[in-house]
Each structure stands twice: as structure tokens, then as C-alpha cells.
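Take a look at the following structure, please.
Just one protein chain is left out here, and the rest sit where they should.
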Amino acid sequence: MSSEPQAVTSTVAEVPLSRRFGLIWWIALVVSGAFVLLLGYTLVSVTILGVGVWGVNIPFVWGFDLINYAWWIGIANGASLFAAILVLRRHDLRTSVNRFAEGVALFAVICAGIFPIFHLGRPWLFYWTFPYPATFQVWPQFRSTLTWDFWAISTHAIVTSLLWYVGLIPDLATLRDRARSKTAKRLYGVFALGWRGSVRHWAYHQRAYRLVAILVLPLILIMQSTVAFEFAVTLVPDWHETRQPLHFVATGLAQGLSIVLLVAVLLRWGLRLGHYIDEEDVDLLGKLVLASALVSGYLYLDEIASALLAGGLAQDATFKRITGDYAGLYWTAIVYSILIPQLFWLKAARQSTIAGIFVGVSIGTGIWFDRYSIIVGGLQTDYLPSISRTYSPTLPETGLFLGTVGLFAALLLLFVRFLPVVSMFEIRHDEHEENSS
Amino acid sequence: MTHPLYGLMAEFRSPDALMDAVKAAKRAGFTRLDAFSPFPLSDLAEELGVRTTVIPWIAFAAALIGAVIQYGSQYWMNAVDYPLNVGGRPLDSWPAFVPATLIVAILWAGAATLIGLLLILRLPRLHHPVFAVHGFERVSNDRFFLCILSDDPLFEPAATRNFLNALSPENVREVPACG
Amino acid sequence: MRKGAPFDLDAVRTHLATEEGARLWRSLEELSDAPEVRRYIEAEFPDIVQAASIDRRTLLRLMSASLALGGLAACNGSEAGKNAPLLSQSRNMPGYTPGVPLTVATSMPLNGYGRGVLVRTQEGRPIKVEGNPLHPASLGATDVFAQAEILSLYDPDRSDTPLQNGAPRSWEELTNFIRPVRNELVVGEGRGLHILMPPTSSPTLHRLMAQARQLFPFAQWHLFSPVDDDNRRIAATAVFGRDLDFVYDLTQADIIVTLGGDLFAEEPGHLRYAADYQTRRRMQDRPLPGLYAVEARLSLVGARADQRIPLRPRDFEDFVQVLAAALGVGSAPSSAPHPSVSKLADELRRAGARSIVVAGREQPARVHALVHAINARLGAFGTTIRAIDPVRPVSADTGTLVDLAEAIESGGVSRLVVLGGNPVYTAPADIDLASLVRRVPLSLHLGQHRDETAVVCQWHIPELHPLESWGDLRAFDGTVGLRQPVAMPLKPGLSQEEFLGLLAGQGPDGRALVQATWHEAWGEGFEERWARSLEGGVIEGSASPLVALTDRFDVAAELEARTNSAGIDVVFAPDPSVWDGSYANNGWLQELPKPLTKLVWGNAALIAPETAAIFGLSSGDAIDLTVEGRAIRAPVWILPGHAPGAVTLTLGYGRQRAGRIGNGIGFDAYAVRPSRQPWIASGEIRKPGERIPLISTQQHHSLQGRDIVRVVAPGQSAVGESPEHSSLYPEWPYEGHAWGMAIDLDACIGCNACVIACQAENNIAVVGPEEVAKGREMHWLRVDRYHAGDPANPGTYFQPVPCMHCEKAPCEVVCPVNATVHSSEGLNDMVYNRCIGTRTCSNNCPYKVRRFNFLDYQGTDYTASPDAMNPQVTVRDRGVMEKCTYCVQRIGAARADARVEDRPLRDGEVTTACQQSCPTQAIVFGDVNDPGSAVSRLKQSPRNYALLGNLNTKPRTTYLARVEPSRENG
Partner (left out) sequence: MAQLFTPAATTLFRVAIVLMGLGAVSAGVLAYGWARSGSTWNVGKPAAQPIPFRHDLHSGSLGIDCRYCHSTVERAADAGMPSAQTCMSCHSQVWVGASVLDPVRSSFILGQPIQWASVHRLPDHAYFHHAVHVTKGVGCETCHGRVDQTPKTVKTQTMSMGWCLDCHRNPVPHLRPREAVFAMGYEPHGRDLPEDVRTFYQEASRRLTSCNTCHR
């Protein structure tokens, strides 16, 4: 038993501490790095030329910008919601996936945060949404969902990163103690803040950590609802629906889970952490993904049902979105985010890496199309027939989207490279419990 | 023992051993104890009489303050300082002020809790006497330590060392106080 | 105080008369860069050499003093200041105040006829054209062309220097060249001299032409306009033995029948006719007038008509003949009578003298002759129709373009002078004027642009814009309006008057020439009358008198009947946006959605849905149209209500040398226009299976069963029994004023005047075809056009949609930065400088009236000159939202005046730009808190309803339902 934890810590800690990064990692980093450059380019160009370089117009004032924003936020919220639930349920699964679930959430928020700023006509004035005492004595308008969202996204970013870091401290201490080179020791040492594993410290640490985890739950629900409100509170016939928040929360969860699953299987495969993210974990994840996909499916049905009840223009709008010019988006969303996940009824599929990657990607894609369908497909029906137009994305906004994907990947790569992707101290803890029981 | 001591450190292989050691030490009447482990040991914490109830209070207070500040500022800015007719809505559109209020309450609670935690734990503290102990690095891995501090009224280097040795640890080492 | 030492004033005047002075009036950026000014500044104010960076408004203010001097100098009739605007002599002008706009009355030509306008100038820069209430052809309203002249004035492509075979020449060189030529002509009494000009109503021009005739008895004059009234002249001469113009009084008419043409858009009196028709409709004591439109293509009058009869052009003659026969004139033709003729005849018989039948200019002479006969039989002459001497008289010995062509062929032309116009472009296809002109030993062209004609003539002389030069114009009823310069010439040039003056040896002083004309006419008391006429813009009592008619109505039979060849009828019509092509380089007009097709930046071959079905065409498909062996490729547009078996081509597009904006847009209909049948020809169409992209600002045309445009029977309520919606929000109190607007859909004829007026008033950017195609046009006020019913002959409804200024504005609530909020008077303010561009407000606007600066629309090729901008309105930056403000700058100005004079605002003191330009007073703006105000009274009407009222946004802009006796509500 005593040798057990030793082994644990070593295998996990070996990844950050080893000097050999592996060719695949390098290739992946270079590729995603290229996309990050693309991101920079598209951001600079849109700032210089204006959002006119995108396909947006009147009435489609929002395009990829809000689609991708909603998508990333969905991932972020889904992931941290999942992480928070794990912490609270003290489930074994938590120990293994919790850490990088939080990571995923954090990186997704960073990607999401890019859009609200750069989709502005005058991005350099974004800080006007923050209430500071300006000499022109004009304040933000707090009735606006956008103002709510400003607070929501900054809160999410701050709390998630704090939670993530505080959770990391003991493991950083481990890395400090195991690192070979003096500099590595000092580096990890500084970030470990001098953690020395005092039982007293542990007690406070756990209490605080779990408490903040609880706080994340309502935060996520409010935030995801806020994003939904940005559509629901407008008069746009297809958006003006009370079910929007539910739809965004549920689909967001499915999306977050799928990305977590994706990362999980990739880690199992890439970092050979099979022992710590074992079949059971992946299997459970798969079940969760399947469940959330079913919930989303139910909400899609509900959407149609409520449209039928609403009648009038709202009904036309929904049906036009399902059958009209942009029907493709809707059905793609259904196929990718609802039908394909049904694969996970099979245990074999749930436990296979390939299937995990496949379903993870497919749900992510599906929800992306769902957001596309909601925003663009929703805007095509308006009260006056005279103003109906069409929207088609341009290269710059596609580039911007790919850029954020690249950024996400890059951050994730650096994370798995330099930090313990699964919480070592919690594994030690669990194994101790197992052995003692 | 020419230089002053911070305390005496006994190293154990298992949490249970550590537990027994702590119990024994308390029976022996030692009060200034500190235990170190690679992962949280809640029962041991209880044994050592650690009370963490302050944490939720911090969170609660912070949340309250955050909420009040946020709602207050929203009300003052939109209804008092520059009352503008926005879409014919009432100046104090309280339902619209609620979401941001809740969110900011959570922001304050979360931030205060985690920052408060560091303050309570007196972290960051990069330098600490126990780090000087040989083999202590395994505390973040697979070893468990009990330290009887030198400022314990019953502390007396030789006797305490004997007492610790009696607990059959891996070894007992001196923790030099930092000069 | 301005009356300083006289010698100083003279000095200033003489200076202002120089090119340098004129420069002052030009682009002010240019001013601060102009070398001499630069040198001057450096010499005089060494410490502010960076003055170039000083912004426009400052420079304007600083300059106003010296400019004012120039203006005032002109008042005391001195020679020096003659090119300055006559500041003290325009209307309601208690003297010149820097920064305060001045208004000058003048007249604008369209097709040779005058429309009275008031031009608002700011520091000597004309920035806005309004209608002249005193002028019979305007009554205070304007059309799109008059409004857009501002942009044409500042057109950077206007030619500024004489050209000899394309090479720039100085004015001296020009004079040196011309003088011997003229002398030689004088000696030769004008042998070989041919002068081609568009027909004009200007008394001064006619006086000068007469004098030139005496000087050059052998000179031959040719009149040509692509939008000619030859058929009318032929008919009138045949029927009445003399050329006549007819003025219609729609206020007297109970039944109006139009046969083709467009009474509300293409007649010289169209503004007046639209206004009169509405006046007649508003008469409570008499039943609604009946308006019947028999036409090939859907027109504005057709859209407004109570009954439309789509008719294939070739069938018109029979139709009218049957109608005439039904009324007892002549005999019916063999062919089967049109079903609705008898009903029409009955209506006309019932109305008797209170009826008008009018045929469009494209109709063959026989139709016109028959129409005269019908009107005479009904006794309309004298009651609803006044016959007057032609406003654009044509002397017997005047030739046509065809004559000119023949003369050149026969080598009889040694000197050709093209006075204005662009005949090389507008000439019918079978006259290759370009090569003909090249064969003339010496040709000379006076024009505003280096256009198609300029390049084939040896000499090109820059022509002054009507807003820069002196002249006089007769309106459709003969009333004379004086044309006075409202700005110093932005670019040196000559007016037609001045050129003719030189030719006739009268000197180049436009002012003197015009004065001379009226000196002759008035003799005594000239000075006083001249002053009054300049101030009012019209010469009182100058309307042409009624002429007694001696007729022989049976003549119609003798007129050559139209020979119908096989194939599809091809109808040519002036374009609603660029007329005959002369406005092709005008960005405002190019981007103005055409009333019925909503097409911008191009023209299309208009066909009926039925025709489209036959040929398997859809809008945007290209066709090859062949007329008399000449073919063009054009995109088709399916226009509901168009007559089957016919295709309508609008003129004025496909220009090669219009300028940076107008070049290569659309197709050139002149390329297939035969000189023998310039209006209605026959052709063949083939489908090459190619598509030519067309840009339309409105894709969907059906009301989709929503009550967006409401139609009621007379006296019926538009609201029905739908209850007043209750709101969760408390009422917001509006003490003092509460601005609101009412738009009468029964009055709106969809003429677009409001759209251009809004654009001119509010510095609205032209974004260009690519951006419009993306759906990013910037018009604050759009006119939605809907069709209802059978596409073969649908009902057509226009609905101007500005910002509704909702009291419960959805847009404001979602703005995170308070950039759009309500004012204390209920305006939905848009604060550009606070906007960060989230565009959420647009999302939440159910009317989608908000416009966003997706790109920097101020720095494009389409951007108007800064001088054309209204300094009272902020020019919007990239990335900010903008929208209709109810012309808040006008409210502000009026409020300021009222406060300064310590009095309350009077109703009608604030008029929005759209309201001001509307010929039918369809738009009324005012204080809804004042129960006596015009707008309040309109909102009391049972026809008053709120667009999308069920959303309960409580719009301040409401609509008055259209009235249709035939239809039920909804």
C-alpha cells in the first residue's frame, strides 16, 4: 500500500517534470499556435476595418460573433457545472476529471470573452460597460442583458480561475518537492505559496474549495440564463421565449460534458493515464453525456410543442427555422447533438477511445450548429416582411472562430504539459480510503 | 543542539500511525502539535481541534456586501445620479437589477473565500522551518509527519525525542528554528 | 457697422469677384491647402502655420465674416459681387448671421420646365433644397431630382476647364479660338452653323435665341430631348391647329383616367398634380374622386388608382377608340372592346365636365387626338383642363435631331454647337451621333461633365450648375420663376444663357441678360418688381392665359395608325432615379430604391409575371432584347401588374462617361431605341440563360396576411374592436412638448421625396452597391412597398417607415451604455458619441429602422463632399448605430429661437425634412400634447393606427389607414 501512492504521484507528476515533450505534442502546439496567429490577425483586421468585414447586416446584426460566444460559454458553463457537481458529490470520478474539467471551463471562458469585446463597432470603448466615474458622468444601463452578461462573464472568469488555482496549490507543492532542477523547484515553489501539507491547512483548504464549488452552481445557472436572455428578452419572434434559458443550460451541459469526455479520452490515450481515468470513469462520463443529450432532445421537442402552443408569428418563426432556408443548421444540430450520442447506449462505445472522440466532437459540433440555427435562423423571421434578408459568414469571421479553437487547444496543451492534469492529492486520498476500507 | 529548535519532527508511514501518534501526544499532554500529510485527513484535523466554521461566514458576509454594493450602485447610477427615461421603464427597474446583483454577490463570496483562505493559512509562506527537515519533501507524496513544537510548555528536547521514538516512527528529526 | 469706408468695400468686392474669392466658397479643406492661401497664412500668421489642421466648422465660422461681406456687397447691385448669393434678397432673412443658414429662392429645371425651390445655404454652401410654397409647380414640395441637385452641385467629376480634343485649355485660349470663329460666322450670317439644345421654357434663352437668329439668319436650330413630347405636339397641332400645353386641375375632377405615362411622376406638373389629387380626396363635402389608370407598366398613379387596367401598349389605340366611341366620338374599331370600357365610359359620362382623361407622353399621336376629342365631348376643357400656349415653344423652322443627322450626312454642317444635354448618349440607336459629330469640321459642347458628348466634340466648355448661374424657367402652367445663383461657382464655367449671350453679342453677364429680358417685359417699376420676384422666387401673374380652342376632333382618324409588327412591345420610360441619365453620377439617386421595384444601382427590363412564365424567366435572369436588329442584354425584373406581352426599359443607365459613380451601371436602353418609334417599339426577346445580379432593398412584397398596411372603407375605423393593451410599466409623464408623427397612407404616393430629403438633411451616407447588396443601406426613412391580390393586377401599397419613437422603446432597454434613451419630450435619442456598437438595439427593434455603420462610410468613393454636409447634424463614425431622430436638429433650432424670443413653440414651427418635401402632406409632425396641433387632430382620426400596435411599444409615429371604397377593412 505504501508504494502505491508513490507510484501514483510519480506517473502523474512525471508528465510535467519530464524533459521529453514528445513529438506529437510539439506538432499539436505548432498547429494550434498557427491558429492563434490567425486569431490575432483576424482580431486586428476587424478592429481596424470594422465589423463590416463580417457577413453581418440589418437585420442579421449578429453572426458568428454571438454564435461562437454562446458556444464557448456553453462549453465553459457545462464544464464547470460538471466539475462543481463532482466536487459536491465527492464522487471518485471527481478526482480524475475534476481538474481538467475546470481547466476546460477556464480556457473556454477565455475564448468566449474575446467575442463580446471584438464584436463591438468600437471595441476600444468596451470598458464603458463598466461603471467607473467618467468625467462625462454617464453610467452603464443596468437593465440591459449585456450589462448583466458583462458581470457574469467576468465573475465566471475570476471565480473559476481562483478555484482552479487553489485546487492546484497542493499539487504544485508536490511538483516542487519532486522537481529535479533548482529552477523548476523554485518556480513551482513560488506558485505553491509554501504549502506544507499541514493537517490544519488541509481542513481549511477543503472547506473553502467545496464551498466555492457550491457557489459555482448558481453562478453557472444565472450566467447561462443571462446569455439566453440576450435573445429571450428581445422582441424577435423566434427568440422571445421563456424556454430559452433552459435550452441554453441543458445544451450547454451536454456540450461541456462532451468536451470533457473528449479531453478525458485524449488524455488517457496521450498521457497514458489509463489507470487514473479508467474505463469506469469514461463509462460514467459516457452515460452522463448520453443523459444530457437525451435532455437536450427533450428540449428540442418542447421547442416545437411550445411553438405550436404559441401560434402566430412565433410559430411561423420556429417552423421557418426548422423548415426554411436555414433548416440545414437545425437538422445538423439534431443529428450531431441528439442522434449520434445515442451510440452511447452501447457499453463498448462508451469505453472506446475512438467513439469517445467521435461523440465528443459531434456533440460540440451539433451544439455549435444549434447556436447558429438559433441566432441566424431565428433572425430571419421578423414582424415586417419588407426587411427580411439573408446572412452568410465571411472568411474573416470563420478565421476568427478557428482562431479561438486554436487558442483553446494551445492553452490545453500547455496545461497538460506543465501542470498535473488530475489531482494527485485527491487520488492519494481516495486510494487511502480504499485501502483502509 | 547548539542552535535553537523549532520543534521535533517524527515521520510515519501511514495516516493511522500518525493518528495514533497524535492521540498519544495529546494524552501525554502536549498541546502545541502540528501534523503534516500528503492529503486531507479530516478526522485527524478534528483530533487536533481544527474548526473551519469561519469559512462559510466569510462567504456569507462577502456575498451580502457584494449584493448590497451592486444593487445600491445600480439604483444610484440609474435612478438617482443620472435618471434617464430608458424605454419608459421605471427608474428603479428592480427585476432587471436582480441578475447582476446575484452574480456579483457570488463573485464577492467566491473571491473572499479563496483569498480569505490564504490569509487564514498565512500563505504565501515560502520559507518555513519544517522545510529544513530531511525527507520532509515526501510529505507531499507518501509520508506523514508529527511535529511537537518547541514552545510547548512540556517540550524538553531529550524527553520529547524519547517520547516520539516510543511511537515507533520511521525516524525523529530536529526542526531547526530559523535564525 | 459693415458699411465701412467705401473704398475698402470695393477692394473686398473686387477680391471676392476673383478666382481667389470663388475659391473661398469651395471645399474648405482645399482652401487651407491652396498654395496662395498657404503662403498668405505663412506670411501673415507665422505662429499658426499648422492652421491646416483646424477643423471645418471653425474655418467656416472664421470665414463667414468675409463671405458675408461678399454677399452684402452684392445687394447694392454693384458689378463686382454679382456672383455672390443675393443674401438679403431671399426670403425671411433679417440679415446674415454667421452659423445661421440662409435660404434663397430659385428654380430648378427638369426636362426644360421649372420647379420652384428654396435652397438652404450654410456659410455660402448650399446644403439643402426645399420646395417653394409660392411656386405653383411646388407648393412647398420637392421631388427627388430637385433634392439631389445638391449632390450634383458638389459632384467632383464636374468639368472645370475647357478642353480642346481632350486637352485642357485656359479660358484665354478658348476665347482666342472662339472669337475669330464667331466673327467669321457673323460675316457668313451663320451659314453652316447648327445649334443643338434641349427644349427649354426659359424666356431669356428664347430671347437670346431670337437675337441669335437675327445675327445668324442661316443658322439652323435643333431641339432634342430624350424625354420628348413630340406625339403630344403632333396631336395638338393636328387637332387644334396649333401646339398647346394642357394644365389639369385635379381639385375639380371627379373622375380621372390616365392612359399610360405617370401623372404623379413624369409630367412637368407632377408635384402639383399629386398635391391637387390629395386635396380633392380630402374634400369632405364631395365623394371621393375616381382614379382609373390604364397602363402597360405599374406606375405611381397606377399604384394609387382605384382601378388599374393593365393594357398591352399596342392595344391602347383600340381601347381609346372604343372608349371614345362609347362616349359618342368617332366609330369603334372592328376589334372586340375591352370589358371594362363600358364601365369607364359610364363613369366619365356621369362625371361629365368634372372628368379628366390624360394620355402619357409615350402614347402615339392618335391616342392623344382621341383623348382631346373625349375631353372636349365631356366638356372638360375650361373646367378641369386649361389649354395654354406651349411652355416650351418650338418655332416652325426648328429642326430635330434627325434633321441634324441628315444635315451632317449631307455635309451641310460646318459648325456644330451642342448647348447642354448629352445627345451623343441619349440619341436613338439608329442615329450614330458620335461618328456624325466627329465628321463636323468644328464642334463645340457646353456641358457640366466630360460626358459622351464632350469627348466627341472638339471643344468642351464647362457649364455652370443651375444653382450657380442666372436664368429663368417657366413652370408647367407657364408661371415664371427666376433662377439665381445660391453659391459662387465651385468651378469656373458658363451657363447656357451666358454662352448664348456671347454668341448673340450680349456679353457673358447672366444676371444682366436675365434682367434685360424682364426689363423689356416690365419696363416701368422694374427694380421693385425684380427684387420682389427674386425674393419670392416667382413672378406673380406670369401664368400663361387660357387660349380659345378651335378644334376638329375627327382628325384622329387621319393620323397614321400604329403598325403593329409581331413580337413583344418594348416601352421606354424615364427612370425614377436617374431620369434620362443626367443624374447617373448622383450617389443619392443611384442608391434610392425605385418606388415600385425597390431596385438600386441599376435598371432592369420590367416584365409581367405572365410574360416571365411564358419565357421561363425569373427576376435577375438576363434576356437578349432585339429591336430593329439591335440587341442588348439586360436583366429582367418581374413587376406585378405589368401588362403581359410588353417589356419596359428605363432610360439613363449603362453610361460610359458619367463619372466615378455612374459609369458602367445597368444597361443602356438607348442602344435599342428607334428614332421612328422612340417610346413604344416592337422587339424579340431571347433567354441566353445567364444571370445578372440585381440589387433590391426589399425581397418580400406580400403582406403575408398581417395588418401592417390597413385599408378601410370611407368613414370606417382602422382599429376595429381590438382593445387597448394594458402595460405593466407606469405611464411616463411628458410635460411640455411631446413630439409625434402621423403618416397618412391614403396620401402617400411612394414618390421617395421624403427619403432623399431625409438623406440630404441628415448627412446619411451613400454606401455603394456592394454594401447595399449585403443589406447595409443607411436610409433612416424607407418606403416599404407591398402588393396584395392577383399578381397580374395587384393592389399596391406604400408605407414610409421612419423610427417610431416608441414610448416603451424596446431598443433602449437593451443598450448597455445608455447610448439610446428617451428625451424629456419623448424623442428616442440616439447618442452617437456614446454608442459602442453592440447592435443589440437593432435586434430589439421590431420595425428594424436602425442603421449601423458597419464600415467607415465617410471615407468611400461615394462619400459626399464635406461641404454638402449639414453642419447641424453630427456625421456618424464607424461602428455606431444611427436612425431617424425626428430631425432633432430642427426641433432644437426652433426651440432655441422660441426660448430666445421668450415665446412658446408654435404648431407647425418644426417640420421634419420628410414632411417638408412631401407633395401630398402625407407626413405630419408636431406636438401630441397640444390637442389643437395638426398631428393631434390626425391622430384623432378613426383611421389612425399604430404599426405592430399589439407589441404595445406605444409608437409616437402612427399611420392613417388607406381608404378604398371598394374594399372591406383589413
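As written, the chains take the letters A, B and C, and residue 1 is the first residue of each chain.
Convention: a contact is a pair of C-beta atoms (placed from the backbone, for glycine too) under 8 Å apart; a residue touches a chain by one contact, two chains touch by 3 or more.
The model shown is predicted, which means the values in this text are computed figures rather than measured ones.
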item	value
Partner chains on view for the chain not depicted	A, B, C
Listed residues C:157, C:243, C:498 or C:829, member touching the removed chain	C:829
Residue touching the undisplayed chain, where the options are A:137, A:242 or A:392	A:137
Residue among C:872, C:911 or C:936 touching the omitted chain	C:872
Missing-chain contacts mapped onto chain C	1-2, 4-5, 8, 11-12, 15-16, 21, 24, 37, 40-41, 44-45, 47-48, 51, 54-55, 57-59, 61-63, 65-66, 68-70, 97-100, 735-736, 821, 823-825, 827, 829, 831-834, 872-875, 885, 888-889, 891-892, 896, 899-900, 902
Touch list for chain A against the chain that is not drawn	133-138, 176-177, 185-186, 189-190, 194
Touching residues on chain B - with respect to the absent chain	82-84, 124-127, 131-137, 178
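Here, only the chains that are shown with their structure count from here on.
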item	value
Between the pairs A-C and B-C, the one where more C-beta pairs touch	A-C
Centroid spacing, where centroids are CA-atom means, of chain A and chain B in whole angstrom	30
Centroid spacing, where centroids are CA-atom means, of chain A and chain C in whole angstrom	58
Centre distance in Å when chain B and chain C are each reduced to the mean of their C-alpha atoms	82
In chain C, residues with contacts to at least two other chains	810, 812-813, 815, 818, 821
Per-residue overlap in chain B, given as positions that touch at least 2 other chains	82, 84, 86-87, 89, 96
Touch list for chain C against partner chain A, complex	698-704, 706, 708, 771, 774-776, 782, 784-786, 799, 801, 810, 812-818, 821, 834-840, 842-848, 850-856, 877-881, 948, 951
Chain C - residues contacting chain B, complex	729-730, 732, 806-813, 815, 818, 821-824, 954
Of chain A, residues touching chain B in the complex	1-2, 5-6, 9, 131, 137-143, 147-148, 151-152, 154-155, 158-159, 162-163, 166, 169-170, 173-174, 176-178, 189-190, 193-208, 211-212, 215-216, 218-219, 222-223, 225-226, 229, 425-426, 428-429, 432, 436
